[in-house]
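Data block below; observations after.
A single protein chain has been omitted; all remaining protein chains appear in their positions.
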């Protein structure tokens, strides 16, 4: 269990997003995450956007901690706990459609690499699209949706997904992105009779399945998840509806 | 690390010696030992006389603790720590001569089984010979010496060994028994230019190489030994000469 | 053969409870643990007001356990009513509380009783508000005061959870007993710290933390054994239980029941089921018919 990795590469993915590469000798599966920390920030969960011997996290700068990660440079040391979580359950012979919304592409990128599945990348605008080149290299087919139509399909990823499911036959949708998107995607899968696996987010402290602060209903997102299958999602009353704050209070999504 | 084993078989080997069999799922090599204990006795080191999934210790009743072990019956539970120690270093293509003196046969029995080597069993009298049948089954050739001549060669095991080394060519002598025997055997090996490996005994407490109470010169018998090779033996000033008591005081052999 | 046991008046179908701080913050998580085979669940320690706890990092794994400084995050006693409603419907819930003084402990315990807690567990291991660096639970007089106040406020059994960070845990146990406490729970975490040489810094945001997991088991077993020779009230053992063998150490040291915390991380909620099965197997093999036959036998 080595908890430290030196940063070996940094790639700017978009105006607000960077990929940080490092060598970390832990085995990881697609969909797993690590708890990342350097002094001067809170430790936060980050999906592994590469899972080989060289691993990476792809960080969207949205607050104090992600901003601190953006200040790191090559040679700096990162503290990592994990890999944690269940990851996606990938089977041979299943036809997957991968949907990544916003920074959620980071989580599904290893799935695209492993399966070569058709992929939808959704973003608000052209500027917000990340990891397209990498996804493009591995995906059989790849489509983009932007809310403002500045690139690709004009509309959200769920609309584009419905369209693609009309055109092609898929068995299972694999997705990560904002919970609102995931929720509607899940509803679409119900309508279309598709299986699905979705990676959810909740506030995490231990990351190891112990403290119970990341619960969604009776499921630990850090350990039972972050990827949940259709059956698990169907049993959740809080999915798309509410989450716990750092005190453990239930708060409705705004 | 399971520390407990149920006794599955007990064999009387001689008027004062019993073999206690149990299933113990630890990997062991020939020459290793375990620290054995049940309530009502001191924990003591015991060579493993069988080292497969079913293991055994062969106990000579010489005092309080070994007497307590002799009272055990089938179904009783034994506490075992280990296996500890280096064991014999067995190589293909080396012609071994195995010498077991008294209860020392217990330690070398797995060597006989593994190598099929020629074997000498030495004892004071006919009544004191143990494990002959088993050794006989595996050894290419087997000879007995008794001090009083009540069976086999009349004389001690070292004299018999010199005789056999005249008759046959051996590369290396493997031996366990009283230290006086081992010391003379070692001298004989020096004379004859033979390699050797000998299993020594010292008072043991931790058995794990930590407390330093089982030292012979600067070697831990429990961890660097109990089996020492010729080079190690040749560097020892205490071999055959003196040992440490339970307080750590140096005492000369009587 | 039965796994039933009782801690004084509280009867449990199975002897293993979820330790405080583990999966005890929400109603659904507590209900799940009971469904997974826990005999009862102890809630996260709840205080008077909502609390976010310390910032991350507040938890780290080490080779033989965990070090945490969560900082007692909890939604506060008011809102906790909602969680208790769900949990209590699923099985026995022990309400853990922490307060700044005896009155606050008594108030919180009263609320837990109202919510339907089977017993209340006093977390006496938080740093005292008044004396810096000193834990509430290392001072027998202070402990006595709190237990007396709580006993005056509730009818449900009052359990006191003890810290091992003291010279003599037995003295604190005696204070609980003299104050009328119904049971003692031992042990809470050991004072600990993890430093990152790479970062030149303690890794927890609070610097200091509490050690739990396999590392502390032998310390907890010793504490329970010491308490068993000193107090007459029931003892609940906690610290590093990961399997039936560990649980049996506590029972034979003198615990009427035990709690499991850290092992839930690796073993998941199923750890209770496995411990229960292991207990049954052991009892079958060694001819015990009930937990009570085994309590404290290592003291004989």
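Letters A, B and C mark the chains as written, and numbering starts fresh at 1 in each.
Convention: a residue touches a chain if its C-beta (ideal position, glycine included) is under 8 Å from a C-beta of that chain, and two chains touch if they have at least 3 such contacts.
The structure presented is a predicted model; accordingly, all values stated were derived computationally and were not measured.
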When the whole complex is taken into account, which chains on show are touched by the absent chain?
B, C
Taking the entire complex into account, which one of C:87, C:192, C:256 or C:291 touches the absent chain?
C:192
Would you mind spotting which of C:106, C:211 or C:236 touches the chain that isn't drawn?
C:211
Which positions on chain C touch the chain that was left off?
62-65, 67, 133-135, 138, 165-168, 190-195, 197-198, 200-202, 207-209, 211, 214-219, 221-222, 225, 245, 248-249, 251-253, 282, 286, 294, 297-298, 300
Where the unshown chain meets chain B, residue by residue
1, 3-4, 35, 37-39, 42-44, 77, 79, 81, 204-213, 215, 217-218, 220, 223, 244-250
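Going forward, only the chains that are shown with their structure count from here on.
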Would you identify the chain whose C-alpha centroid lies closest to the centroid of all protein C-alpha atoms displayed?
C
Between chain A and chain C, what's the gap in Å when you average each chain's C-alpha atoms?
36
Taking each chain's centre as the mean of its CA atoms, chain B sits from chain C at a distance in Å of 49
Just curious, how far off is chain B from chain A if you go by their C-alpha centres, in Å?
61
In chain C, what residues contact two or more other chains?
none
